[in-house]
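For this depiction, one protein chain was excluded, whereas all remaining protein chains were kept in their positions.
On to chain A.
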Amino acid sequence: MGDPSSVPTFEFLGLTFNATNIISGLVAFILVFLLVFALSRKITMKPSKGQNVLEWIIDFTNGILKGQIPGHEVSAFGLYGFTLFLFLFVSNELGLFIQIAVGGKDYVRSPTSDPIVTLTFSLATALIAQYMGVHKLGYKQHFKNYLSPFVFWLPISIFEEFTNFLTLGLRIFGVIYSGEMLLKIIGEMAFSHGIATIIVSAPIAMAWQGFSLFLGAIQAYVFLTLSSVYIAKKLEIE
């Protein structure tokens, strides 16, 4: 039942690390890797069970990217999109299954319920978008896009970049964080007044877990879709 203000932190090389994030992040990374590793064991021309699932996920993420990014630039983002989607999906759902709190402090939960994690990925997307813009159009054309439709648009363009970065990260954080918060509140309610509240809360908790499961999947999808939209926007001359 840890509340978010009580996370274990430590300092290392002058940087603050959040132990909860690191532990749950590691769990999510390992889960993603094990999932992909298990699914890709026997790769044959005629796909078997695991390979079918893996190819379906690859087709799914590639489809999202292809819907936004024009031409053959898509292939450069295939791996990024695939890994990002899987990691976000697993992270979003992780907190629904495992929440470990020791001494009032969370140790394992959804990594994406911390803004610093989601902002890391939105920052990565923003950086990739900038890099690809420069790579495809060259510095001159890339920065000229900030001045369109006219020169005085520049502050708004810069502001838009910043808001894109923030909203992309905070959207997924908000959904997952609030989902976990509500689950915790329902849990507290269940144990507040004995048997009666447990009976009332159990179906609510189940319903909310199911909904969160759905939201987690949707948020992973939305994150990848918006990432590809932002990247695609940098690839064309406005």
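Simple rule for what comes next: a contact is a pair of C-beta atoms (placed from the backbone, for glycine too) under 8 Å apart; a residue touches a chain by one contact, two chains touch by 3 or more; residues count from 1.
Following the convention adopted for this analysis, contacts and distances are computed from a predicted model.
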Omitted chain, identified by the protein name its UniProt record gives, among "Xylose transport system permease protein XylH", "ATP synthase subunit b", "Protocatechuate 3,4-dioxygenase subunit alpha" or "Protein FixA": "ATP synthase subunit b"
Chain not shown: contacting residue from A:Leu119, A:Ala190 or A:Leu226: A:Leu119
Touching the absent chain when the full complex is considered, from A:Ile22, A:Ala76, A:Val134 or A:Ile198: A:Ile22
Positions on chain A contacted by the hidden chain, ascending: 4-5, 7, 9, 12-13, 15-18, 21-22, 25-26, 29, 32-33, 36-37, 39-40, 43-45, 47, 51, 54-55, 58, 78-80, 82-83, 87, 111, 114-117, 119-121, 123-124, 170, 177
